[in-house]
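The structure that follows is given in the form of C-alpha cells.
Rest of the complex left out; these chains stay put.
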C-alpha cells in the first residue's frame, strides 16, 4: 500500500488541496492520501516532515499561496529552504506547489494557474510515489512548466 | 496533560505574550503554559527548542517585533529560518507571531495588529496542541489572515 | 566498480543529461551511471542524496536550467544551498551544472553554453569519482571556466 | 560552578571583549569566564560551539564588528545564521553582540554604541547563565535596546 501526503494552508486563497486530492484519486485510486492543513507556508516544512516520518508517506505535496508583498516572498523563500532541508533529512521527495498572488494579471488567471499547477504537481507526486522513473526521464530537458504554458525545448 | 510554550522578547514594544497567554487560558484552561522571555528575535529559536525538548511542550509560539530598519528585517529573516530548522529538528510546530514595526501607519494601528495577530495565532497554537485537524482543513485555501482583514477566497 | 549519478529536470529546455552521460561513457566506459530526472531544480538535492546514500554513487552531477525571472534565480539559490548541505551530510561531491536562461544573448548561444558546461562538468565528475587529485591541483588557480571561455590566470 | 564564554575578533576595531569581561566580573564574580579570539565574524560560530560543547559553558557571547561595506553585512548575515544553528545544535544560548561600523555618525558615537551594547549583552549573558527568567519576563514587550536608547513600549 502506498501513502502520500498533501499539506496546504488557511492563508491560501484557493483550495488547491482539493484539486490535488481529486487528481491523485483519478490517477491512482489505490494510493492512500493523508491531508493536513496549517496556517501559513512557514508551517509547511514540519507538517511535511511529520507526514513523511510518522505517517509513513512515500512523498508529500506542499501547497502554498504567498501574498503579493515582499515579506510574503521572503516567507516563501524561508519555507522553500525548509522544505529542501526536510527532504534531505528524510530522503523523501516533497513536491512544492506554490502560486504567487502576483504572478497573474487577474483573479481569473490566478485561478487558472492554481488549477493547472496543482493538477500537474499532483501527477508528479503520484509518479514519484510509484517510482515511475521512465516517465520523468522521457521528459528530461524538454521545458515542461506547471501553471504556465510549457516553455518547450531549445531548438 | 498538554503543555505549550510562549516565548517573547524584551525588544518588542508591546506585550503580545500576555495576550497570547490570556487567549490560551480562555480557549483551553486545561492546557499548561510555560512562558519564557529572551532579549531579541534571534534568541527565539533556541528558547523554543529548549521548551519543546526539555520541557515537553507540544508546540510553542514565538513572538517578536522587528524594528523598522533593514537590519531588523534581516534579523527577522534569520530568526524565521532558525524557527523552521528548529521545527524540523523536533517534529513539533512553532507558531511564528512577528509584527513588523513598519507594517502599520500609526502606533494605534500597530497595537491593533499586535492584539489581533497574537490572539489568532494563540488559537492556532491551541488547535495544533490539541491536534484539531478538522478545524484547520475546513478553513483550507480560504484566505485567512492574522493582524489584517482576511483576504478571503478567490471567486 | 565505480558508480556515479546524473540528475536532471523536466523543467530544463535542453537535454544536458544526455551530453553528460555520453561524456562519461567516452572518458570512462567502466564507470556505471545511474540517471534520474525530477520536475525542477528544487527537487535535485534529495534526488542526489538518494543516489549517494541508497545507490552507492561515488559522486553525482546535478543539472538544472533556471528560467529568466527573479523567482527562478531564487529557486536556483535554494537548490544550491540544498546541494551543498547534501554534500556535507554525505561527505561526497555533487557537481552542480546550472545554466541560467538569461546568461546568453540568443538560443544558439544558450545551447553552446549547455553543451560546453555539461561536457566539462561531466569530466569533473569522472575525475572526482576516480580520485584524480593530481589533475585538479595541476590546474589550481588558473581561471578555468565551464560554458564560457576560460578567464585564465592573472599575469 | 557556572562557566560562560566570550568570543571576539581581531577584525573588530574596539575591544568589546574586555568590556564584556569586566561587566561579568562586576555582576557575578563567581562565574568563570573563558575568552577566545578569532580572526573574523565568520569564525565565531564554531568557536562558540567548541566553548559550549567542549568547555562546558552554559552560554556564550559572540562579539563582532562588521565593516561598512555590503560584503561586511553579508558576512555578518552568514555569521548570524551560523550562530543560530549552533544554538539549535547545542540547546544553549549565544548572545550575539554585533556593532556595525556604519550604524554611527562618528567614531565617538561608535565607541559609545560598543560600550553600551557590550555591557547590556554581558548582563543578558549573566542572566541567562544564571537562569534568571523572572528578570527577563518582567521586561517582556517593553522595547529595550542595546547600543541605542530604549524604544520603550507602545502606549
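In order of appearance the chains are A, B, C and D, and numbering begins at 1 in each one.
Convention: contacts are C-beta pairs under 8 Å (C-beta built on N, C-alpha and C of every residue); 3 or more make two chains touch, one makes a residue touch a chain.
Since this is a predicted model, take the numbers as computed values, not measurements.
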Given 4 visible subunits, total identical subunits the whole complex contains: 5
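In the analysis below, only the chains that are shown with their structure count from here on.
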Far-end chain from chain A, centres as C-alpha averages: D
Rotation, 0 to 180 degrees and nearest 5, that superposes chain A on copy chain D via CA atoms: 145
Inter-chain centre distance, chain B versus chain C - centres from mean C-alpha coordinates, in Å: 41
Cα-centroid distance, chain A relative to chain B, in whole angstrom: 25
For chain A, residues contacting two or more additional chains: 81, 85
Complete list of chain pairs which touch one another: A-B, A-C, B-D
Touching residues (chain side chain B, partner chain D) in the complex: 8-18, 35-39, 42-43, 45-47, 49-50, 53-54, 65, 67, 71, 74-75, 78-79, 81-82, 85-86, 89, 107, 110-111, 114
Complex interface listing, chain A residues touching chain C: 73, 77, 80-81, 83-85, 87-88, 91-96, 100, 103, 121, 124, 133, 136-137, 139-146, 151-155
